[in-house]
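Of the protein chains in this complex, all but one are displayed in their positions.
Chain IDs A, B and C follow the sequence of writing; residue 1 opens each chain.
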Amino acid sequence: MAKSNKPIIWGTFAAGGEVVSLVTPVIILLTLLAAYGRIPAGLSYEHLHAFAAGWFGKLVLFVVVFLSLWSQAHRLRITCFDFGLRADGAVATLFYAIAAATSVWLVMILAKL
Amino acid sequence: METIQTDVAIIGAGGAGLRAAIALAQESPKLRIALISKVYPMRSHTCAAEGGAAGVIKDNDSFEQHFHDTVGGGDWLCDQDAVDYHIHEAPKELMQLEHWGCPWNREDNGSVAVRPFGGMKIERTWFAADKSGFHILHTLFQTSLQFPQIQRYDEYFATDLLVDDGRCQGFTAIEMKSGSMRRFKAGAVIIAGGGASRMFPFNTNGAIKTGDGMAMAYRAGAPLKDMEFVQYHPTGLPNTGTLLTEACRGEGGVLLNKDNYRFLQDYGMGPETPKGQPVLKTMELGPRDRVSQAIWGEMQKGRAVDTPWGKCVWLDLRHLGEKKINERLPFVRDICISYLAMDPVHEMIPIVPVVHYMMGGIHTDTKAATSLPGLFAAGECACVSINGANRLGSNSLVEILVFGRRAALSAAEYVAAAKPGNEAALVAQADASQARIDELFARSSGTESIAGLRKEMHETMGDGAGIYRTQEGLAKTSAKLAELRRRYQNIKLHDKSRVYNTDLLTALELGNMLDCAEAVAVSGRERKESRGAHQRLDFTARDDDKYLRHSMAYFNGLEPPRIDYRDVVITTSPPGVRDYSGEKK
Amino acid sequence: MTDNRLAARQIELEILRYDPEKDQEPHFERYSVPCINEWCVLDALNHLKDSIDPTLAYRWSCHMQVCGSCGMMINGEPKLACKAMLRDYPDAVIRIEPLAHFPVERDLVSVADDFMDKLKRVKPYLIPGKVRVPTEGEYKQTPAQLKRYRQFAMCINCMLCYAACPEYGLQPKFIGPAAISLAHRYNQDSRDGGRDERQEEIATNEGVWECTFVGACSEVCPKHVDPAAALQQVKVASTVDWYLEHFMSWVKK
Partner (left out) sequence: MSRRPYVREVPPTSWYFRMPRYMRYMAREVTSIFIGIYTMIMVFGLAALAAGPERWDAFLKALQTPLSLTFHWLALAFALYNSFTWFNVAPKALPIQVGEELMPDIVVAGGHYVVWVLLSLFILFWAGVF
């Protein structure tokens, strides 16, 4: 039996897991504030755009979103398996393809900012 | 019946059996090895040993000291040539285990650490926390997995040896999962079947320790030696018999009677040592037989503690403190909490002496050969006479290694010269063995229950063959056992399914225990002296003139065994006085 | 000594019975067994076998939580029967089944072949890094180095973790918690140099990658081996390996 190639995704899963655990709750909290119309100063267009346009902002956004994408894709794959969807190959292809496509899109967005 | 052909077959995959198998695989790589065990190897009772294994390695120690501790501890009933071999091989074997990965405790500089043990003048016990036997067994088992020559037959129950032409040439065994019998045809057979303490009502042994190996050899004509010497361990839990390791006392635990008095000083093991600072070979670190006998003495004098489980004395660990107990004796704490619902950090532990170890067993010479050609034996089932009348704690985990390997070397040598056997005669014997089992299944007239007979055996062994014995008690027990062995011929099997039939296996085990038990009682009845673990109220002194000899019990069908004697081998240490009174001397 | 400990109790044992020579499939049977509160479940079974039904088959030996024979499902949880104390089961009925996820040989006896094969596959023995012969003395190993693997060496092979791990139940090819933990035990040993060989078995899809970190294995382990931790550590190390091998092969060469 050959060694597995799963580490390539698992690496992003583990790193993503750490990042997501640390920052996602607070980002969702901010989104909720915005959703209630109490948009904090930092989320105004000017502020956020200025942040996202800088190289540091781009880097942070890329790392957070990219890792989150891949780690959730990987976890969704396992979740499907655990719920009894046994077409693991197809499921994996689907989620990883979405993650890959979104990653490309993300890069394009960041490039435009 | 299917036949399994092999060069060397080993019955028993505990410490001794596994060590033998590895030695064969490494040192005679061409041989085929069959390793048979009624439980998966790592379930063998070696896993229960807690304290450790003795071997000289530190600079302050010497072979002479290990030799003298062992021979004196055995009340001079040891064969000194065997002891000599044992102590010299001991450090090599323990070092070999280290090289196989055994997680021995270490000193800060990375070398192996040793701890003190009862009856030893110098600390020389290698240990792996309070799980030494467990780690030894798993290290051996896991190491054995790398040798393809070792063919394992797990959960096979050996029933009878096959002997023709005066030589042992194999045995029959039941494959437990199917219930079918197999014939193992082997150039040589090594028995490493472990002890037999389950014949007593109250013991530290696992359910598998029913003396099957001893009984098989005994029935095939090999004598059982020194069977009257049964070791009581001083500190067992009064309800389950679970052992609390000697390391409890090695680490500084003390024994108290109901007046909170350290009574060992009244039994020649004083003077009292400061609490928590044990002194070797003194007080709580006296040998097992003496300490157990002292506890019995307190009970007789009415100074024991009454508990719901009967008379006990206290083992007090409280002064060691929670940290030390967790560090050094974590398992002891777990066991007390589980089985007594009490925590030794805060409460004293009630303890009683429990049957622990059989010094006696299949007679072997220093090469682990029995008196039946082609049959070798090692481990607790064998009696190579390094333990004499009382085993020192931490000698037997070494014995299983040293003599496990020794048996392998002898067997390999023997196989090289073995002649082919008479096939027809062996097949006929195997068929007879099968017929015996089939008859049990077919029998509808049986009236005796297995559990019932076992209970009666337990009662009579406890009554007549306990810590202190008398002529009358031993005679009564011998007679009772003869009766039970006759009644055993009429037992009834309830379970008639062949698959994993534990009813059948317990029946066979009971038969084996009864055979061994009778050897214990009759050998004891004939030994009219007190020595080591064999203490008689009617003959309180040691009698070297008459009994500085090994007793040899020969199987005699349904009749009681014939007892014979054999001289003890004495090389350098003439019989002396066993002194455990600190530095008083 | 306070003593409701010794209180007598009547307990209903509901036991899964299966005799392949008679039964098409397993069924429950109920026994009323007189017990003592300070007993463990194994004591109750032994009493049942001795005085009520001698045909019941189950494994046990040490009665001290170390041989690993007596694993069974007790009220749905994988437990050692000799560690499951009756006082912790206040209900009148206790339900006992053979270990989950293993085929039933008979009654409470499960088929352990699969575990034994897997154990052997992961090479759980010392493959020395620098070979030394015993006459040269011991490999030096400091207490700190000992500590790095000792916990993983405590496994008694009781297979409770396999009965708890749902991924093993769903995918029986999974090498499983105990075997991988034992491989890890040797990988972590300062004397060992066999990690590469073991990785061939455990860094595979059937190996550690079948584990989704459910963590049930560690919750049921009676010896605090914490197999879940071992498996995560193996995953981290295998991932580092993979990245080194594929993206930074020059590091090694």
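Note that a residue touches a chain if its C-beta (ideal position, glycine included) is under 8 Å from a C-beta of that chain, and two chains touch if they have at least 3 such contacts.
Worth saying up front: this structure is predicted, and the values here are computed from it rather than measured.
> Touching the hidden chain in the complete assembly: which of C:Arg59, C:Lys79 or C:His101 does that?
Answer from the full complex: C:His101 touches the omitted chain.
> Where does chain B touch the missing chain, residue by residue?
Considering the whole complex, chain B reaches the absent chain at 177-180, 498-499.
> Where does chain C touch the missing chain, residue by residue?
On the chain C side, contact with the omitted chain comes from 18, 20-21, 25-26, 76-77, 100-101, 103-105, 111, 142-144, 147-148, 166, 169-170, 212-216, 218-219, 226, 228-229, 232-233, 235-236.
> Touching the absent chain: which residues on chain A qualify?
Counting over the whole complex, chain A touches the hidden chain at residues 14, 17-18, 20-37, 39-43, 45, 47-49, 52, 61, 65, 68-69, 72-73, 75-76, 78-79, 82-84, 86, 102, 105-106, 109-110, 112-113.
Note that in this section only the chains that are shown with their structure count from here on.
> Using mean CA coordinates as chain centres, what's the chain B-chain C distance in Å?
27
> In whole angstrom, what separates the CA-based centres of chain A and chain C?
Roughly 37 Å separates the two chain centres.
> Centre to centre, by mean C-alpha position, how many angstrom separate chain A and chain B?
63
> Chain C touches which residues of chain A in the complex?
Those in contact with chain C are residues 1-8, 10-11, 14, 78, 81-82.
> Help me check something: in the complex, which residues belonging to chain C touch chain B?
1, 3, 5-6, 19-22, 38, 40, 49-51, 53-69, 83, 85, 87, 105-107, 109, 111-112, 116, 119-120, 123-126, 128, 132-134, 137-143, 145-146, 149-150, 153-157, 182, 186, 189, 191-192
> Quick one: in the complex, what on chain C touches chain A?
166, 170, 199-201, 203-207, 209, 212, 235-236, 238-239, 241-243, 246
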